[in-house]
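One protein chain is absent from this view; the other protein chains keep their places.
The letters A and B name the chains in turn, as written, and every chain counts its residues from 1.
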Amino acid sequence: MSKYIIRRIIGLIPLLFGIILISFFLMKLAPGGPQAQFNQNPRVTEAQIDQWLKRWCLERESSPISVVREFSGWLGVYNCETESLLSEQGGLNFLPAALGGGTNGIIHGDLGLSIKAGRPVTDMIIERVPATLILTTTALIIWVTLAVILGVIAAVKRYSFFDQALTFFSYVFYSLPTFWLGLMFIYLFSVVLRIFPAQGILTPREWSHFNTPNFWIEFGERPLAAILDIGHHMVLPVTVLVLVSIAADSRFVRASMLETLNQDYVRTAKAKGLPKQRVYMKHAFRNAMLPVVTNVGLELPFLFSGAIVTETIFSWQGMGLLFITGVNDRDYFILMGLILVTSSLVVMFNLLADIAYAIVDPRIRYD
Amino acid sequence: MAVTKSVLPGGSGRPPSLDNLLEVRDLHTHFHVMDGVVRAVDGVSFAIRPGQTLGVVGESGCGKSVTALTIMRLLDMPPARIGETSEIWFEGRDLLRLSEEEMRHVRGNDIAMIFQEPMTSLNPVFTVGDQIAEAVMQHHAVKRRAAMDKAIDSLKAVGINNPERRVMQYPHELSGGMRQRVMIAMALSCDPKLIIADEPTTALDVTIQAQILELIRTVQDDTGAALMLITHDLGVVAETVHDAIVMYSGRVVETGTVEEVLLAPKHPYTEGLLSSIPSKGKRGARLNVIKGTVPNPLNMPQGCNFAPRCPYRFDACGPHDPRIEDANPPDVACWLYTAAPGHGIPPRVRPRVESEATA
Partner (left out) sequence: MSDPIRTVDSFDTAAVMTDSVGLPEDEFVEVNLETLNQWQLAWRRFKRHKLAMVGAGVLIVMVAVAIFGTILWPYDPTDIKAISRPGGDPPTLSPIENLFGTDFGGRSVLQLVVVGARISVAVGFFTSLIATTIGILVGATAGYFGGRVDNMLMRFVDLMLAIPFLFVILVAARFFGGGDPVVLILIFGLLSWPGLARLVRALYLSLRESEFVQAARAVGVSDARITFRHILPNAMGPIVVSSTLILANAIVLEAFVSFLNFGIRATDVSWGNALANSKGTLLTGNWWWPFFPGMILAMTVIAVNFLGDGLRDALDPRSKET
């Protein structure tokens, strides 16, 4: 089992490397290059642009050799100031600073500087992660649980009214554009009925921005009120995410359960005289959930994509909204940083899903 | 008996013979599908005494598996429908009129079934021991430890070495032959009175087949259980059972002891089956086949079902349908042995011999 895990982890390294490579090239390919942002600003001189570029080992015009250098600098293997593989301290640059290495590049957690905000991208992303995670994790737990329950019931009571109703509901909601559904919910529940807020994580007049130091002071004073307020704001976006996702997943669970119910070993279980409950829950369910686990793993990238949509519509200040702001501002470092972080998270979650699968299915462990 | 929610009402009211462990009467199992009604089992009757071994022989599609599944009531009832006059008597109760709850106590416990595909008939995510113990715990009120011990004993009884170790293994760690042994062990674990084996060796290698058949024979001898062995392979039948019935197109067409059926077949279909077996003596001669194909179950011919392919057919065969129950003695369903209404029994025609070379 541990061999399996280790092998999977080793397999991830080229994947992560590929992701870093792609992020880098997307940035290089962008028209005008990363320095294009400064074109908007007449007060920045050419000399200042050059200095800024040098800081990140970037060139205005790239040749094949310089691209390698730029990438190494971006990665953190090459030091832009000393222009060598050694850090200022004299050690190999890719080592941690405490061991004599450098501080630049991805390896050291340096994702660049936001051009607009002037702050390190790493800090900005970390600041936004909790907001996105609160939203997506809550939605994920709710929808997977519901999808499994609904899908299993639909499979066991095939062709019943429940099943047909679920099928119809699934088709409709699966097809609805999430952003439009969000808009309609806002109109119905915020504008007309006024029971849920339309925007944001917290009521603006009562609280500071989420995840700022001031907020945590206020949270310490009134934790319950803060949680309730956040919860109140979460209802609409989570509902939108959950509805659309249940629609897709419950059908999948149903199909998987039906397929399993047709298997020979289910027939054997019945032939042994086991009660229907036991046959369904013990024998069929566990096998049916195997593809579902894989499927949820495959859906994780869409979790982040979905976050962009909901955060935009509901002005939820998470990673998704940060991304949109970055696109608008052509803030390349933020964009590259976010792509890198979310991709890595996806890869990590897929690994967890694989491990979960191996725990449940003994056949895989002995691969 | 409590008010039962049974499969069908009615029943003939005639009690079964006390000698029989299992008595199937006039079983009709029809499937209602998009294109019509498939009469998979069309009036089958037979009986098995305690400890008796019966082979059910026939080619694919003749209804033998469906018969077994009907006895176990493992069919999905919406597409399948059982005739109202059908009865399946087992130990004094009509299985078709038991509630699902009562039937569950019969399954695995009084009647156990072994299926054809050992590769897929075991649940891949549970250990072998778990699956056997489960059956024991279900039917006999024992604790897990005792059930596991019984599982180990069952594995030993089917000839698996190292049963203590094997019991903890998963199905995919075992070979096909071993899995089938496990299936047999599972069937035995609750000491059933009747074992139904549906093509138990068809999916196995020829060398393993012999072992498994031997095992089934031994097990049956040791436990005294009755055995209903379903197969299309006449060789299997010859070695393992004492009596046989031949099925064709949903009906029983011939019954008798294995010697009678194999050495002196009466029904032209049985004869055809036997002659199509390639054997040493016929080297060089053309393989004999029974011309034609099994009739379309949605569109059965009027009269004898086998007539279109029968080399002995004559003018009684088209309009009249021979039923084995009406024959005298009731051991073959053919107008060559029982006079059809308005016809006599024709003189037996000796088939023309292709070559006069010695067999």
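What we mean here is this: contacts are C-beta pairs under 8 Å (C-beta built on N, C-alpha and C of every residue); 3 or more make two chains touch, one makes a residue touch a chain.
From a predicted model like this one, the values you see are computed outputs, not experimental measurements.
Student: Looking at the full complex, which residue from A:A117, A:L183 or A:V235 touches the chain that isn't shown here?
Tutor: A:L183
Student: Determine which one of A:V144, A:V240, A:V292 or A:V309 touches the chain that has been left out.
Tutor: A:V309
Student: Consider the whole complex, including the chain that is not shown, and state which of B:I290, B:I324 or B:A340 touches that chain.
Tutor: For the chain that is not drawn, the touching residue is B:I290.
Student: Using the document's definition of touch, tell me which of B:P163, B:G177, B:G250 or B:G272 contacts the absent chain.
Tutor: Result: among the candidates, B:G272 touches the missing chain.
Student: Sort through B:P124, B:G176 or B:G318 and give me the one touching the missing partner chain.
Tutor: That would be B:G318, which touches the missing chain.
Student: Can you list, in ascending order, the chain A residues touching the missing chain?
Tutor: Touch with the absent chain occurs at residues 14-15, 18-19, 22, 26, 30-31, 171-172, 174-177, 179-180, 183-184, 186-187, 190-191, 198, 298, 301-302, 304-305, 308-309, 312-313, 323-324, 327, 330, 335, 338-339, 342-343, 346-347, 350.
The rule is short, and it goes like this: only the chains that are shown with their structure count from here on.
Student: Rounded to a whole Å, what is the gap between the Cα centroids of chain A and chain B?
Tutor: Distance between chain centres: 57 Å.
Student: What part of chain A is in contact with chain B in the complex they form?
Tutor: Against chain B, chain A makes touches at 263-265, 267-275, 278, 283, 286-287, 360-363, 366.
Student: Residue numbers of chain B touching chain A in their complex, please.
Tutor: Residues 72, 74, 104-109, 112-113, 115, 117, 120-126, 134-135, 138-139, 170, 172-173, 183, 186 of chain B touch chain A in their complex.
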